[in-house]
Structure formats: C-alpha cells, structure tokens
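A short worksheet on the structure shown next.
Missing here is one protein chain; the remaining ones are kept as they sit in the complex.
Presenting chain A:
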Amino acid sequence: MSKFLKVAAAFAVLSTPAFADTFGLGRPALPEEIAAWDKDVSPDGTGLPEGSGDVFTGEEVFADQCAVCHGDFAEGVGNWPKLAGGMDTLADKDPLKTVGSYWPYLSTTWDYVNRSMPFGNAQSLEPDDVYAIVAYILYSNDLVDDDFVLSNETFSDVVLPNHDGFILDDRMETEHSKWVGEPCMENCKENVEVTMRAMVLDVTPEEVDEADNSAALEEAKVADAPAEDIAEIDPELVASGEKVFKKCKACHQVGDDAKNKTGPILNGIVGHPAGAIEGFKYSKPLLALADEGLIWTEEALAAFLAKPKSFIKGTKMSFAGLRKESDIEAVTAYLASFGN
C-alpha cells in the first residue's frame, strides 16, 4: 500500500459512519430506488398498490396480453400453463393444478402477474391492469361473478379454495426417521423382476446426426424470393401494427438487436422464404413447406396469422391466431417496415 493510499484509507475510515463491525461498503438505497424494485406482495396484501380492475376489463387485457399462451379462457395453449379449472382433482391421478384448484394465496397471482408477466414483456403492466387480469382469472375459475371488481380493498375478501391444502415439510418425521440405520447387505429379497422399461415408453430424445440436420436446413434455403414491388409504407398502419405486435413479442423480436427467441427473428420476413432464419430450429412441418418453396408473401402470412395451426399443421407457434383482418394487415405492414 502506498503512502497516499494509506492516507486515503485513514480518511475513508474517518468518514465512514461509525457502525460497529461493518465495512462501510455500499451506499444508502434511495427511497425511489427501493420503490422501483421492492414490488413483492405478501399473503396479507402487504405491498399491494392502490388500484382496481373489473372482470370485463380483465377479459380485454387478458386477450391482449395473456391469451397468446394461456388461451382466451385461461385454459392454456399447448404446453403453456393452464390457469383455470381442475377443481377437486388434487387427489386424482395427474391432478390439474391451476390458480383456482391449487394456488393457496391470491397475493401470489397478483405478485407473479405484476413482477414476471407477460412473458417477454415483463414488468410492463399498470396496477389497474394487473387487478383486472387477476379479476378475470378468478372469474375464469368460477370464483367470482362477472360484476366483481378486484382492488386493494376487496383483495382480502377473496380466499382461494386450496388455502388450507398445504402442510409444512414433514420428511424428518415421516421419512427420515424410518430410513435410518444399517441397511440390508445380503438376501435382501427373494426375487427381482423387471417391472417397467424406459425403452418401451420411448420418450428419450434421439441423437440427431448434425450432418442430416444441416442438410435439411440447406435444402430449406430455396433460391432468393423474387423481389416484390415494395408497397408504400403507411405510417398509421405501421403504428397500429406495432400495437398488434405486442401479442407476438413474447416470442418474436424485430429490429437491430433482434435475436431468435421462442420464435425466429422477423426482420425482413415479408417476402422472405419460409424456414430460412439462420440458427432457428423450425418444426418439421414448416421445414417441409419451406422445402416446397413456401415464401412468406402477404397472402401466405395473412393465412398463417389467421389460423396458424390450420395453415401449418404441427407448427411450433402456439399462437391461436388474429381474428381481425385489420390486425393482420396492420401487423404485416409493421413487419414490412423492418428490412433484413
């Protein structure tokens, strides 16, 4: 340590508030900073901000923000979580665990939607939206009527059905106490039979030969699409397309920093050959169509976006589809505004 540093250190010690046994490291957290990050909500409602939302508003917000994965009625799309149903199934084989059937505290739902959702656009909801979404999830589970309004004041009126369905870890008593001591070493059983084989089920991932895979991708890259006449960009249409694209943002990125996520990058997708974004693992049915030379013309995109699962049976895209033609037109214009 140099002389200069020694002096500096002495000053640092002197200027540090005199707390016993501390290092004087870090700086005080400002109230604004704590408010920005401390968002968790406890079972008794501590941490809830003021606000409210009704079931009908919730239905709209849910359709915009959540339905892409969780379905219009919170029933879940594909492998994404189901949020409603499953009442009284917890003791059945393969119980259905939802907010209604399993979650013990309403605070958990509010807290999770607020801090962690929507997937790919988290921490973007206003408190009133969160109240509305949670009200709608309760309604989807037949736990409230359609005129219900959830607010920081009505919050404690709701008790979820499985509130008392939990016990604390009791493994030390129910398991550990039984399974201690010197174990058997010889003649521990008379017969041993194989009762089940993983190979019969055959769900272990197969090794894909990389050479085959890249060949398939290579084939999918058909000759460049014929240059289409670039239609004039309508800024208003692009702007409303940007709003529609919120539904897509959970999985797709566009723009300069776009990366492949759950879905491929969509820069330059309009007029682009299908299945050809580098580094994205497409579904086999999509690759087959790409093989046949599918180009994402505006017409093909419109058909796909209206009913993804009918257009490509077996597509990985879990999106249910855009119902309004105007939304399809707008989002196509928005996508067309991003070049390659």
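In this text, a residue touches a chain if its C-beta (ideal position, glycine included) is under 8 Å from a C-beta of that chain, and two chains touch if they have at least 3 such contacts; residues count from 1.
Convention: contacts and distances are computed from a predicted model.
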| query | Looking at UniProt, which of "Sulfur oxidation molybdopterin C protein", "NADH-quinone oxidoreductase subunit J", "Heme exporter protein B" or "ABC transporter ATP-binding protein" names the chain we cannot see? | reply | "Sulfur oxidation molybdopterin C protein"
| Residue of A:Asp38, A:Asp256, A:Glu278 or A:Glu292 touching the missing chain in the full complex | A:Asp38
| said: Suppose we count only contacts with the excluded chain; which residues of chain A make the list? | reply: 19, 21-23, 25-29, 33-34, 37-38, 40-43, 69, 78-80, 90-91, 93-95, 97, 99, 102-105, 107-108, 111-112, 115-116, 119-120, 122-123, 165-171, 174-176, 178-181, 183-199, 201, 203-205, 207-211, 251, 261-262, 316, 318
